[in-house]
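What you see is the complex with one protein chain gone and the rest in place.
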Amino acid sequence: MTSSFPKNAWYVACTPDELVGAKPLGRRICGEAMVFFRGPGGQVAALEDFCPHRGAPLSLGRVIDGRLRCGYHGLEMGCAGKALAMPGQHVERFPAIRAYPVVERHGFVWVWPGEAALAEPARIPALPWADSPDWAYGGGLYRIACDYRLMIDNLMDLTHETYVHADSIGQKEIDEAHPKTRVEGDEVITARFMNGIQAPPFWRMALRGMGLPEDQPVDRWQICRFTPPSQVLIEVGVALAGRGGHEAAPEHKAASIVVDFITPESEGSIWYFWGMARKFKPEDAALTESIRAGQARIFAEDLEMLERQQRNLAAWPGRKLMNLNIDAGGIHARRLLERLIAAERGTD
Amino acid sequence: MTSSFPKNAWYVACTPDELVGAKPLGRRICGEAMVFFRGPGGQVAALEDFCPHRGAPLSLGRVIDGRLRCGYHGLEMGCAGKALAMPGQHVERFPAIRAYPVVERHGFVWVWPGEAALAEPARIPALPWADSPDWAYGGGLYRIACDYRLMIDNLMDLTHETYVHADSIGQKEIDEAHPKTRVEGDEVITARFMNGIQAPPFWRMALRGMGLPEDQPVDRWQICRFTPPSQVLIEVGVALAGRGGHEAAPEHKAASIVVDFITPESEGSIWYFWGMARKFKPEDAALTESIRAGQARIFAEDLEMLERQQRNLAAWPGRKLMNLNIDAGGIHARRLLERLIAAERGTD
Partner (left out) sequence: MTSSFPKNAWYVACTPDELVGAKPLGRRICGEAMVFFRGPGGQVAALEDFCPHRGAPLSLGRVIDGRLRCGYHGLEMGCAGKALAMPGQHVERFPAIRAYPVVERHGFVWVWPGEAALAEPARIPALPWADSPDWAYGGGLYRIACDYRLMIDNLMDLTHETYVHADSIGQKEIDEAHPKTRVEGDEVITARFMNGIQAPPFWRMALRGMGLPEDQPVDRWQICRFTPPSQVLIEVGVALAGRGGHEAAPEHKAASIVVDFITPESEGSIWYFWGMARKFKPEDAALTESIRAGQARIFAEDLEMLERQQRNLAAWPGRKLMNLNIDAGGIHARRLLERLIAAERGTD
């Protein structure tokens, strides 16, 4: 069976704080049951979650001195998927299990579920805010029972904010401003600008946080950038009206980047890593937490819609959907993905 | 695949009180995912629960001025299944979705899941009590995971009262009195009369309510009437013994009609609308509520039996069941249904 996602790609698997202590992390990524743990030097390892002895899940085991010890009969695995020891046994000829290329970078753990020989860490995207003191970042993780492409569609068409997020970031002007979509190489960009409007509640809070007036007209922007396999970064913000909008000087605007990494768990479910990076007041941890909590609440509003949409599409498998101008971002993203998957298949 | 129920028929979909406020009602009827709402004049509409834009369930949306607005991107549907508006879009050529014939009548909302051209509101059954001040009605709704025919069997063979409802309406004399079953046109009638017996608890309560003595012998009757697709009305009551039984004058009896509308949700589950209509003390709302609560408790006793019977039949698919005299009502009802389904198939 062919999958609906590229396998030769870097996906966010987890965050570093999920890999602390002696408990390994079991997580299915792109249909593969994996176990993540830290090796002797603290480096992250990713293995099949399957003990070669009797098939027990290694994620029920413990990490001891950088080895992953199976919780059933004590077989100890190393980071490369080779058995290193087992009480009373010679393990030299034990069959190895699959190890996945994995890299910790920019505040995330990235895994490559496909052909290991093709995994180049240089292809992990640069996240400028991640390693700079000028930025702050807060985020979280949701598991959602939907095809990963439904979440890409969601993020590349923000008209849904007016309806799904009516009380926080939605406002009528969003779906009155036509978005413009373009493809630049392997990137799909869809942008929408709304000038001279009133800021919705979330952005009023942000303006207050910046010490700016919240009741004056603002220019608002949303610039969504999709890059394969399933990353969507969205520049969002408001500036006091007439100060240059997206290009306004920092003191006249509240701006941030919505960060979305969508990792397929299976054909019909995802691990959704969401967050927000901002370039103002980066040292204000309370603000980071307050934004994170607000985003958690807002982004949770999408869950039911996406899961019910998924079930609806499964129930009406032959039904054609519409592709309107607002859907152009998602459509171009899907085309890019199809090209990548076809190319993978060609090389198999 | 052919279904086990007629589709060209009126089914009870919901009650009017389920269609208040801005929330539409999503409900699967005869395998079809439908959404119900009130249009501009308050009239009920029933559509496929599938937004033609991106497949979101319309039942997650809101009703605004008689239009059903999709909760994902704001497409507004009219009662006929046509898109009426969408922000920033021209909707004239949007594909329509299916609208189901639907009628509000006699205190219920009736839907026709089959061929719309054949839907004649005149075929909605007359419910004499529904629009008369001489009658009172109270009822409720259960979802039960069983084939709709198992519930028809249940209601057309009341010997089960002795075992399933031993503490309320059951009594030994029920299964000692042979029922008589006859078919009149499209109606199956099975009747049982028990004369000179003691009233069981439920009917003692009813006699007290009527100001009649509860400890004297009574004549009891049960007259079950099935009409397709799945309506069972049961005349039930007790009269002081020797006063004419079912034909006794109103002051000597406590009598009512058990109302059952069984709407298939799927091949293996139903929406069971149950209730009781009575011609005495119709203005006594407290009595209506007390009877409703009692019936809710009694009818809930059937749920486990029906769901477990359904699972048993699924586990022993080839096993033949027995058709005793007490089962004649259900058997004739099934024959009528088979004839209707075969006729539908012939016209396809």
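Details
In order of appearance the chains are A and B, and numbering begins at 1 in each one.
Just so it is clear, contacts are C-beta pairs under 8 Å (C-beta built on N, C-alpha and C of every residue); 3 or more make two chains touch, one makes a residue touch a chain.
Keep in mind that what you see is a predicted model, and the values were worked out from it rather than measured.
Note that of B:T159, B:N195 or B:S290, the residue touching the chain absent from this view is B:T159. The missing chain, though absent from the display, is touched by one residue of A:G21, A:G42 or A:P87; that residue is A:P87.
Here the missing chain is touched by one residue of B:D134, B:D186, B:E304 or B:E338, and it is B:E304. When the whole complex is considered, the residue among A:C14, A:I29, A:L47 or A:C70 that touches the unshown chain is A:C70. What subunit A contributes to its contact with the hidden chain is residues 33, 49-50, 52-57, 60-61, 69-74, 87-89, 94-95. Listed for subunit B, the residues touching the missing chain in the whole complex are 153, 157, 159-160, 162-164, 172, 175-176, 178, 304-305, 308-309, 312-313, 315-316, 319, 321-322, 324-327.
The working rule: only the chains that are shown with their structure count from here on.
For the pair subunit A and subunit B, the CA-based superposition corresponds to a rotation of 120 degrees in steps of 5.
Separation between the centroids of subunit A and subunit B, computed from CA atoms only, is 48 Å.
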